[in-house]
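As you look at this complex, bear in mind that one protein chain is not there, while each of the others sits in place.
By letter and in written order, the chains are A, B and C; residue numbering begins at 1 in each of them.
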Amino acid sequence: MTFNERLLALDRRWVFLVLTIFVIIPIFVKFAVPLSPPKEVRDVYNFIEDLKPGDYILISLDYDPGSLAELHPVAMAMLEQCYAKKLKVITLTLSQTGAQMAEEAVRDVADSCLVYHGFKPVPGIDYVYLGYKPYPGLIILGMGMNFRIPFPQDYNGTTLDSIPMMRGIKNYDNIKGVISLSAGNVSDMWVADGNGRYNVKLAFAQTGVGVADYYPYYQSGQIFGIIGGMKGAAEYEYLCKNPGTATDAMRTQVFAHAVVIVFIIIGNLAFFLGRRAKARTQESK
Amino acid sequence: MKYIILLFLTCLSLCLSQAILAQTASSDPPAEAALVPSEPPAPPGNLTLKDLPNDDGHGIAVKWDLSPDDGAGAKSVISYDIYRSLSPDAPDSLWKKAGTVVLGVKSYADKGNRESDNDDYLPKKTNLYYRVYAVGAGVRSVAAAAGPVQAYDNWFNTLKVPELIFCVVFLILTVRFINMAKRGIDLYVRPLAGIEAIDEAIGRATEMGKPILYCLGIGTAGDIATIASFTILGRVARKVAEYQTSMIVPCIDPIVMTIAQETVKAGYADAGRPDAYKEDSVYYVTSQQFPYVAAVNGTIIREKPATNIYLGYFLAESLLLAETGVMAGSIQIAGTDQVSQLPFFVVACDYTLLGEELYAASAYLGREPLLLGTLKAQDYLKAIALVCIFALLALRVFTGADVIHKPFDMPWW
Amino acid sequence: MTSKTAMRILTAIVALIFLISWIMKSGSGMSDSAFTNVRDGFLVTFAVFLTLSIFSFLYRDNPFYKFAESLYVGISAGYWMCYGFWSTVVGNFVPRASRSLSEFFHVPYQEHADHILIYIPIIFGLILLTRLLPKIGWLSRWSLAFIIGATAGLNLTRYLRSDFISQVSNSFIPLFVDWKGVGDFVNHISLAADGQFIAILSNWVIFVGVMCGLVYFFFSKEHKGAFGVASRVGIWILMVTFGASFGYTVMGRISLLVGRITFLFGDWLNIL
Partner (left out) sequence: MKRQIPLVLVFIFGMLLAIQYFVPSEPSQRGYEFVLDWITIIGIFAMVLGIWSQVHVGWSKIKHRSENWQYSIVALVSMFAMIAFGLSPFGGLQGTIFRLIYNNVFIPIQATIFSLLAFYIASASYRAFRARSAVSTVLLVAALLLMLRVLPMGPLADPISSIGSWMLLVPNLAAKRAIAIGVGLGGVATALKIVLGIERSYLGKD
């Protein structure tokens, strides 16, 4: 049996073994994956980076626990970026099952800021969490008039006017941009009602499954950036120099994909070499 | 006396607390962004009501002209609220909120519930009255009111004319081609590799002395793909009986199992070997997707069938089954109408029936004129679809108009 | 060493590891109650045992996998029966069949339901059960006929719109997006993803793809000449799609595996 033939008849259990090893290694060996974030992801990052301390930004955490793996890392990295830049961050959620989770995210990142940046953003002064209200389309429209229409109080029941950072903040005119992290069609409403009617500067983070549907909005300029799936999340963490769970997951993905691709290449090489060898033996006959 | 002092003290403390509260409030200058109830927007105009067409008699179509304040200005409308009641001058509490629409929308299909004990019950053939409010920032306009109107049910849904035309055309074509086929006119059908492989595969199983595994997928008897699979199963069973080999049919649903048993039994009877049929060869495993796959995988790896046939409705288990079959060294023929699973079958199986080919397979296997007739009718409809796309595209290119954008969508107003 | 002895040694090793894990896990339990700790220690160990048993199938079929598979199938069947009983029998059937039964199961009795109609499916159901009696087993076909007839009738009309009519009508796409003449098009041609060229190209690919795809599915015409070329293009478009979907799915499947590995190394071995 020649080398080719042996390769072509390779027992699939070798594939399984190699894949297992290369999925386990990155869990223990931490190394930086060289990522090259595409323009649509860099656009989001640069937009936030270019804001001045004290500018207002609205981050809408419109995903439910089902999309946690892909969108939570973006939320974490982005919130930390905003806090570190001393922006005033308004957060809310348009997903019914995501209210609790979003609140925890907003608070946890504020806590971790103390460790990494030496200060702790103060609720009501540096950030506010408005909570959840039903009918996303109406909420988005209402906020275009006045935040107080859909959200008379924040998540804890404090009226918006008694929250220091919300004084004088009326509607989208007072904030620099909106970033919606969503796993579904809430993004469509943000485009139609937020950007379409009030000209809000808008960017999205979407799950891997949904992201392809929203690229046309990026191409037409209705949104200024888009972060897609686990890969986008890892790229965002990379830009923020803040590697988290998405980077970890990406390490495994890169290894696993590389294994599959290498096996495909080996298979094809063996196939071609084998065919050439066969052709040669036929010629010599 | 004691009580009077107590009362006095209570009053005093109340007044004091009020004063203190007022103080703190006034020390906090009202923010300019605070929500001041602005002037109410102008009401919507020209409210008209009509029975909702094409329904079961519990719906009203409501239509109005936009409020002058719709879209811009300090008094801008945010939404419209639609209310319904059984009497024009009922108190507010008896007006049921039928729905809300955002600004810019000027109609609403109020589809009420048909059960009288439901909160949203909309009675049939009864006078109903409507009010529509334009809602601004914290305030709403005066109501535009109209009524009475009555809801009736309809006996034909005019929106479904396209489907009706389609069905009639299909029926006419089918009958025509069946008649042609019966008269003995030869209807050509192109070869399908997957179908020709079935014959071969059964022969191979006989040579190897190993069974054939036929998997109907994870659909219920209500899925058309499963029904199509039954029609193929009958013919496969007949061939299996003719070749005197054996078959295994694990099922995910008791009803599917029952129908499959009847089908296989009939196949054996057709082949003239009803005694060879064993009831236990078609059996029920469990009704859940992954346990079913685990069991079928076990069967494949232990029985090492010569051929695995997967036809029907499949989800993520497609690759689990197909790869296990490769491990067992079986020839594999698959087919499903689930586009998302076709890639896995195409990659892992020897032959794959793509989408419509699954439905055509029984005609191929049976070669009966009746079945070939429907196949021909299917082709004619495909041709009609092609012509439709071409013609309407040409119309669009030449007129440049968007009027034909969705030619089958008809407005309900 | 025969394979039987090897199997015995292996089973002994597995049992030993199982025991050690049970003891260790019970010892590190969080709860105050010793019983809960011991129970949870067992459950985690058992879950790990089952996980590894299933993975062992990748090497080859073996008694551990067979055990896990049978257990899984049995539990699933039992679960499904119970679920069917509580949701369908108690949920759908009892509230309409009898008041005393409804009270027994604590479900609200439906006063207004048509109580006579409920007997029609019961009759069909009983007829179905005649299968178990060989003499009159053929009667069960009546029930099957009802089910098949009803579902075929449902399928005859209901998916026409989503699968046929909408798909045909959605194919009317502009083949010349923002067309301002050949000169303008050539002057502004670019490969930018949002450019006019790409937009027009995409719509042409969709148009030609749908056409050729349909041609591929023609059964009663020989795929020769122009027809053959079109059907060939059709199959190419299908293959591009299948390849792309396959490649795209790899990521999701790897994530599933990472989930299980995290369970083994994190929840069980505590080394993450």
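One rule holds in what follows: a contact is a pair of C-beta atoms (placed from the backbone, for glycine too) under 8 Å apart; a residue touches a chain by one contact, two chains touch by 3 or more.
Computed from a predicted model, the values in this text were never measured in an experiment.
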Self-check item: Chains shown that the absent chain touches, full complex
Solution: A, B, C
Practice problem: Check each of A:I25, A:V122 or A:I264 against the chain that is not shown and name the one that touches it. | Solution: A:I264
Quiz item: Who touches the missing chain here, C:I13, C:V229 or C:L256?
Solution: C:L256
Quiz prompt | Selected from B:L94, B:V142, B:A193 or B:L370 as touching the chain missing from the view | solution = B:L370
Practice problem: Using the touch rule from the top, list residues of chain B that touch the missing partner. | Solution: 54-58, 114, 124, 153-157, 160, 163-164, 166-167, 170-171, 174, 178, 222, 224-225, 227-228, 230-231, 233-235, 253-255, 257-259, 262-263, 265-267, 269-270, 274, 280, 283-285, 287, 290-291, 293-294, 302, 316, 319-320, 322-323, 326, 337, 339, 342, 344, 346-348, 354-356, 358-360, 362, 370-371, 374-375, 377-378, 381-382, 385
Practice problem: Identify the residues of chain C touching the omitted chain, counting contacts across the whole complex. | Solution: 43-44, 46-48, 50-51, 54-55, 57-58, 66-79, 81-86, 88-89, 92-93, 114, 117-118, 120-122, 124-126, 128-129, 131-132, 138, 141-160, 162-164, 167-168, 170-171, 193, 198, 202, 205-210, 212-214, 216-217, 234-251, 253-254, 256-257, 259-260, 263
Self-check item: Missing-partner contacts on chain A, residue numbers
Solution: 10, 12, 15-16, 19-20, 23, 33-36, 38-39, 212, 215, 231, 250, 253-254, 256-261, 263-264, 266-268, 271-272
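Definition applied: only the chains that are shown with their structure count from here on.
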Practice problem: Could you please state the distance in Å, as a whole number, between where the Cα atoms of chain A are centred and where those of chain C are centred? | Solution: 27
Exercise. Could you give the separation in Å between the centres of chain B and chain C, each centre being the mean of its C-alpha atoms?
Key: 16
Practice problem: Among the residues of chain C, pick out those that touch two or more other chains and give their numbers. | Solution: none
Quiz prompt | Shared interface positions of chain A, touching two or more other chains | solution = none
Exercise. Mind listing the chain C positions that touch chain B in their complex?
Key: 54, 57, 61, 65-66, 69, 72-73, 75-77, 79-80, 84, 112, 128, 131, 140-141, 144, 147-148, 151-152, 154-157, 159-161, 164-166, 168-172, 174-176, 207, 210-211, 214-215, 217-223, 238-239, 241-243, 245-246, 249
Quiz item: Okay, in this complex, where on chain A does chain B touch?
Solution: 12, 135, 137-138, 141-142, 145-149, 152, 161-162, 166-170, 174, 193
Practice problem: Show which residues of chain C lie in contact with chain A when the two form their complex. | Solution: 58-59, 193-194, 250-252, 254-255, 257-258, 261-262, 265, 272
